[in-house]
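Heads up, this is only part of the complex; the chains shown haven't been moved.
Each chain gets a letter, A and B, in the order it is written, and its residues are counted from 1.
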Amino acid sequence: MDFSHLSQQEQAHLQMVVEQNQIKESMRIYNTIVDRCFTDCIKDMTSSALSPKENTCVKNCVNKFLKHSERVGQRFTESQVLMQQKQMEEGMAS
Amino acid sequence: MSFLRAAGGQSMEQSQMAANLAMAEREMEMMGDMFHRLSQLCHSKCISPRYLEEHLSKGESVCTDRCVAKFFDVSAMVGKMLSDRGEAMAAAAAAMPQQ
């Protein structure tokens, strides 16, 4: 996203909004990870304590989730850049 | 928050008050969301979808208790892992329960 067309005051305000957004985004990631890893790793309800196996599963699940998100993020950003270039070229051509 | 807006010039105490309220509101909303997710997850794990009975069976009750305990354990574990890494992530974890 390119925000250079915004005024300085707008950018300052946007800064604040961006920060609030990041908190909300972090909360969403946290909740998504807990839901996903709880669903996939907690299968055994014969005890109220996490078994060593469940423990390992959750650890791997969290780490794998973050690595996966990171990779999706890289590809996502690349795609965005490509699309903007394409739009600019089309803008030039017309 | 209309009554805050009505209150003419924003004094120091008033903006502090607004911040307090906003935080209390957010906390309440977060609690509600967490309870909703927890209930959904434990319903899926513990309640048989055949519904031959309207009461919780002994097994379903015990399962529910353990499910809640494990949910909090997993939440705490994930929170700790996230706050151990990265600062941006830490903000999220800090906002979370199980501080």
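Rule of thumb we're sticking to: a contact is a pair of C-beta atoms (placed from the backbone, for glycine too) under 8 Å apart; a residue touches a chain by one contact, two chains touch by 3 or more.
Just so it is clear, the structure is predicted and the values come from calculations on it, not from any experiment.
Enquirer: Using the labels shown, what formula gives the copy number of every chain type across the whole complex?
Expert: Per the file, total copies of each protein chain kind: A x3, B x3.
As a convention for this text, only the chains that are shown with their structure count from here on.
Enquirer: Using mean CA coordinates as chain centres, what's the subunit A-subunit B distance in Å?
Expert: One centre to the other, that is 20 Å.
Enquirer: For the complex, give me every residue of subunit B touching subunit A.
Expert: Per the stated touch rule, the residues are 30, 33, 37, 41, 44-46, 62-63, 65-67, 69-71, 73-75, 77-79, 81-82, 85, 88-89, 91-93, 95-96.
Enquirer: Okay, in this complex, where on subunit A does subunit B touch?
Expert: 22-23, 26-27, 29-31, 33-35, 37-39, 41-42, 45-50, 54-55, 58-59, 62-63, 66
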